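Step one of this worksheet: look at the structure below.
All protein chains but one are shown in place.
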Amino acid sequence: MANATPEAKAAMLRAIGAPDIESLFAQIPAEHRFRGKLDLPPALASEVALKRHMLGLLQKNADCEQNLSFLGAGIWQHHVPAIVDEVVGRTEFLTSVWGTPMSDHGRNQAWFEFCSMLGELVGMEFVGLPVYSWGCAIGNAVRMASRLNGRREVLVPAGMDPERLDVLRQYCEPKGSHGHIAVVPVAWEKASGFLDLDDLKAKLSDKTAGVYIENPGSFGVIEARAAEIGKLARARGAEFIVGVDPISLGVLAPPGDYGADIVVGTIQTLGAHMMAGGGAGGFLASRDEERYAREYPTLNISIAPTDKPGEHGFALSLAHQSSYGMREEGKDWTGNSVYLTTIGCAAYMALLGPQGFREVGEVIVQRSHHAAKTLAGIKGLRIGFPCGFFKEFVVNFDGAGKTVAQVNDALRAQGIFGGRDLSADFPALGQSALYAVTEVHTAEDIARLAAALQEIVA
Amino acid sequence: MANATPEAKAAMLRAIGAPDIESLFAQIPAEHRFRGKLDLPPALASEVALKRHMLGLLQKNADCEQNLSFLGAGIWQHHVPAIVDEVVGRTEFLTSVWGTPMSDHGRNQAWFEFCSMLGELVGMEFVGLPVYSWGCAIGNAVRMASRLNGRREVLVPAGMDPERLDVLRQYCEPKGSHGHIAVVPVAWEKASGFLDLDDLKAKLSDKTAGVYIENPGSFGVIEARAAEIGKLARARGAEFIVGVDPISLGVLAPPGDYGADIVVGTIQTLGAHMMAGGGAGGFLASRDEERYAREYPTLNISIAPTDKPGEHGFALSLAHQSSYGMREEGKDWTGNSVYLTTIGCAAYMALLGPQGFREVGEVIVQRSHHAAKTLAGIKGLRIGFPCGFFKEFVVNFDGAGKTVAQVNDALRAQGIFGGRDLSADFPALGQSALYAVTEVHTAEDIARLAAALQEIVA
Amino acid sequence: WNEPVVMELGAPGRRGITFAAPDSAAAVGPAADLLPPAMRRKSAPVLPEMTEHDTLRHYVRLSQQVLGMVGISLFGTCTMKYNPRVNEALGLRPQMAEIHPLQDPSTLQGLLEIVWNFEQILKALSGMDRFTFQAAGGADAAYTHVCVTRGWLEATGQLGQRDEIVTSIQAHPCNPATAAAGGFKVITLPLEEGGYPSVEALKAAIGPRTAALMINNPDDMGIYNPHMKEWVRLVKEAGGLAFYDHANFNGVMGKIRARDLGFDACMFMLHKTFGGPKGGGGPATGAYGCTEELARFLPKPMVNRTASGFTLDVPENSVGKVREFMGNLHIVMRAYAWARGMGAEGINEASDISVLANNYMEKGLLAIRGVTKSHPDIGGPRMEMTRYSLGTLKEETGIGVGEVANRMTDYGVDAPWLAHEPWLFPEPFTPEAGELWSKEDIDTWVAVVRKVCEEAYANPDLVKSAPHNAAIAKVQGEGCEDPARWATTWRAYLRKHRGGAAQQAAE
Partner (left out) sequence: WNEPVVMELGAPGRRGITFAAPDSAAAVGPAADLLPPAMRRKSAPVLPEMTEHDTLRHYVRLSQQVLGMVGISLFGTCTMKYNPRVNEALGLRPQMAEIHPLQDPSTLQGLLEIVWNFEQILKALSGMDRFTFQAAGGADAAYTHVCVTRGWLEATGQLGQRDEIVTSIQAHPCNPATAAAGGFKVITLPLEEGGYPSVEALKAAIGPRTAALMINNPDDMGIYNPHMKEWVRLVKEAGGLAFYDHANFNGVMGKIRARDLGFDACMFMLHKTFGGPKGGGGPATGAYGCTEELARFLPKPMVNRTASGFTLDVPENSVGKVREFMGNLHIVMRAYAWARGMGAEGINEASDISVLANNYMEKGLLAIRGVTKSHPDIGGPRMEMTRYSLGTLKEETGIGVGEVANRMTDYGVDAPWLAHEPWLFPEPFTPEAGELWSKEDIDTWVAVVRKVCEEAYANPDLVKSAPHNAAIAKVQGEGCEDPARWATTWRAYLRKHRGGAAQQAAE
């Protein structure tokens, strides 16, 4: 603290004309003041001691670099290119908040580039700056849909990831509360994992504000009939909301191509470390139609001319409709989000380019299918939805007579983090786990997993 | 490679008017050309694969963060403040070579600041940009001395670190070679570790180009009679050259204060990681007298005015006397050195300031003395030169009936890297090891070492 | 200078990064065959094709076009702090960067210990009983309070009855906004003569429909409401919950504790008060704390310490989740390191210095012609920030605060925060020096304001047309509100402003 020196304090007090610092707190009534000693652990003022302390704590974690992990389900282990860390760590981006369009031009441009590249991936022309997470983005999108058509029911896949579902539920408020939006699950087809269209049709009604699907779905399954679902939704006047993992969009069709009205998804897979789930953000995108744009709760950055002909700059767009502009009349609410992450995502998308996205998508598809095929060869193991998945797939252990918990405990003892246990959230799937395989996994990794599982279920 | 695309290659060939790339190699005679297949391991073109491969290799190292190390002897484990890594890693500093005084102004200023702050630490006004290492700096300094007075003998402590001594010997050439400078060791006093003044006097002569001492010496001992040694040297017309570890100079007298003519030392302790000995540089400093300045083989940066009144810039000084200017007539030779490291050192010195250097020096003195005192309490262990050392001290195991090698093997099995084995290089010291204790070591570390040693020698 | 938009960079076929075709390819065949035909991507996304070098160079250049804290940024209400680089380096360690939130808790003991340790620190600073870090920002923590309030109302059978949340016009917009988004009616109290709403106004606002009070103190004008203890008592007597938005905690750290004032809950912004990086707006953490009574409603999971280690548990009446997983715990890690580095005395001293620095700055600013302060009639020192007005300057010169801010950046001083909507005073601005900025920096900052105000009188056109020395000239933002002109993506820009060149190029 630069002004902690006695000289600085004295000089400032002199200038103010105050006898001491205590006198500057005159506004606080005595009976408000805490006069005790704060019960805090001793200061580790020296960096060397602090670093040692922190390293000591962090070393109690077992990470996915030393261990072999197949966890996914909302946070995935992808390769983070080194320049992404470099860009995100640049002091200029890291430490400051923001300035004017001119003083903060570089950051604004990086944000615009993020939106532009994401727009290319999802096939949409209007992209807001991200929100807290994918789940929050779903919540915002559903509320947008509800505001657009005044309806209060949203259909979602019954197989939706429970973390995201819980967040969505929160955004739709408990029943009995003002403005409640009912969250109605639609069943999946037992064999394929696709959305059950009969169930969908049965539940679609004039009350349906929106139909939400994910592609790939939470079990990894690629929803092949997405366009048809969209048509059904639109036919009943509902908004068609699609959630995507953008790393899939080098090989999978952009939701814009199959009729999505609003696209949401994670940005974690675009170059953000897992960080125990920290730092991951979610996004909202749509066609660039005023009807949608006017409902965005996000900060939005538009390219704009400057006083110098031919020069471009960037400025906030539609800021007034946010809570910053209209307080309780604003669209949902806006605050700090994950804007630093987006700059890394921009670098990630620029680095990959069209070829990189195609390649990484193909690698993930091939490797995950290879893994599924390999595991399917182990007696007692069964792949839940064996065709057309991206990155994640369901492995069922019922035939092995083991619980997922048992299997995962045994794997962990060998330095392997098995797939996410689905048995509690989806009892219908029996003892099943969701395995994620990405470009970080090698054929040897899969062989190692298979060997371990073979031994465990033997 | 940006121009690896077929489009780029074709466009460039078209512009050149060449049929193919091969034709551009017309200058190389056919019988010079290698036409075989290079026997290289397969490319790891993807960053994810390369990173995995490299991490796999690096993980075969046992580092001094996970283990507890007491190694020193030329490379020391000090705390590297986080901003030093940050500054050194800045793309601007990291990747480019150099430009003009104007286009490269920031780097030049950082270099000047490095020299300025180091000058304050050592008490000298002329400081060159660093050379490869401390040992190389000694070599350059001795050659400077020899050029200054035309003599061809240098006196050095018999206890001098063998790595540095070997490097110095190389700079003084083998006997029988043109321009040989004899390297003459001066004994140490058995009890104190100080330079033996009688031996010094006996060896000082009109042939003595310079007397070199280190402070602290290679056994960690602070040479208390440095001023007297300097006087003796000067009295015989020899240059007095002092080697220092600059991290000691917040508590130890600057060599300028006790008569040093030329000061050399390491810069590794000013914020450079150990890196297996990589990246460490050495420096040369002296009084700002033309006589000395004209003999520097280093690049030198001087502050200078610019065309804009009141503005400062920086430019090379005395470049022509280097080998860049005069080839074989230049002073020794000049080439790439450790100029990036210096920028980190500048940040380090600015960060510490006078108080930081005092504090770190005091911590090191106290902690190393505490360690020595603790080890001295173990039966069979003896401290070689128990008084007035800085950071390093000699531990003798003769009384324990164990070799240093045995002790170190046993320590290593417990994750402790024991002190450097001196028994081969200094048989007179018996089974002794040089222990380094710095600000990174805690009282618990020392207790852990003591407990381990206690058990090993029991 | 005008760095091209990334979409214009690169050339066909360039690669920034490659991914090796898997050796498993042979075993499963081409990727396309593994995808449902209808769902295969038909045409490649129109992304730039760049080398790694060019990509990095582009973003390094953009970073150099950010003034911010490379200059002096006294961005009020945000409490600019230095972010110790040791924490950033720790954040990149695999033990922090490469851990998955669904790992077995036994493999996350270090992280959980950090969370638990830090919770103890916040408990000490606030007097609360439990803290959750799931909220991904201050606004999200306010939302968490709204959710907890609903949970509490539901559990006590009051949901639907108590449907009003009371706040002040000087509370951050996130308070009314999250209350409204959570289904509550918002009652906003206006300021009165002391610079805060009166006790009487509060009394009139509360009653059997009151679910909660959501309030900050001091506010962004630096005014501390001395009746806050009474407010809390009244709200609780009326049957509502009292939530303390501690956005402006910096001036009162160690000086007051939310629980001591009677609050049921409070929130801290770790990216603001506790040294986490701003990052231009997150990732952030809103630490939400409450009493034991409310703790059973907290989002799941909570970190508990047991004899056999740290565990993740679901509170009895948990409201569920406000965000996936456990929150931005990498920011919690930084905040914990910051708090450990500071210690109790350091934290106390930081609030001392931030209040000292603000009052020192105030002396300098009020000596400038054209600058006045909000509620000038209220004497005595303000807290860690003061709201000023350039209303006089505007009247006398026609130059408003936006133009002054633009001109300031020409001197290497980034624009200050102005004020949240609605502007209660004309042409407001709100600098905050905190404990970070040195006396010299403050002096420089004040000198720049003085210089620009003088320019406004002497040469208003110079100020009006500023900046002259920034990365770019003044942005013409009007089109950003016009559907025919706004463009949040390059493809929209091409369509609207370059006649669909995009589409053509893409096809």
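Just so it is clear, A, B and C label the chains in written order, and each chain counts residues from 1 on its own.
Throughout what follows, a residue touches a chain if its C-beta (ideal position, glycine included) is under 8 Å from a C-beta of that chain, and two chains touch if they have at least 3 such contacts.
Just so it is clear, the model here is predicted, and its values are computed rather than measured.
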{"item": "Displayed partners of the chain not shown (whole complex)", "value": "A, B, C"}
{"item": "Candidates B:Ala158, B:Val184 or B:Ala293 - the one touching the absent chain", "value": "B:Ala293"}
{"item": "Among C:Asp23, C:Glu440 or C:Asp482, the residue in touch with the chain that has been omitted", "value": "C:Glu440"}
{"item": "Candidates B:Val186, B:Leu204, B:Val263 or B:Ile343 - the one touching the absent chain", "value": "B:Ile343"}
{"item": "Positions on subunit A contacted by the hidden chain, ascending", "value": "1-2, 4-8, 44-49, 81-83, 85-86, 91-92"}
{"item": "Interface residues of subunit C (partner: the chain not displayed)", "value": "1, 11, 14, 51-54, 56-57, 60-61, 64, 69-70, 82, 84-85, 89, 92, 412, 436, 438-440"}
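The definition used in the following text is that only the chains that are shown with their structure count from here on.
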{"item": "Cα-centroid distance, subunit B relative to subunit C, in whole angstrom", "value": "46"}
{"item": "Separation of mean Cα positions, subunit B and subunit A [Å, integer]", "value": "48"}
{"item": "Distance from subunit C to subunit A - Cα centre to Cα centre, in angstrom", "value": "19"}
{"item": "Multi-chain contact sites of subunit A, meaning residues that touch two or more partners", "value": "47, 51, 55, 65, 79, 81, 86, 89, 91, 439, 442"}
{"item": "Sites on subunit C at which at least two other chains make contact", "value": "14, 17-20, 56, 60, 84, 86-88"}
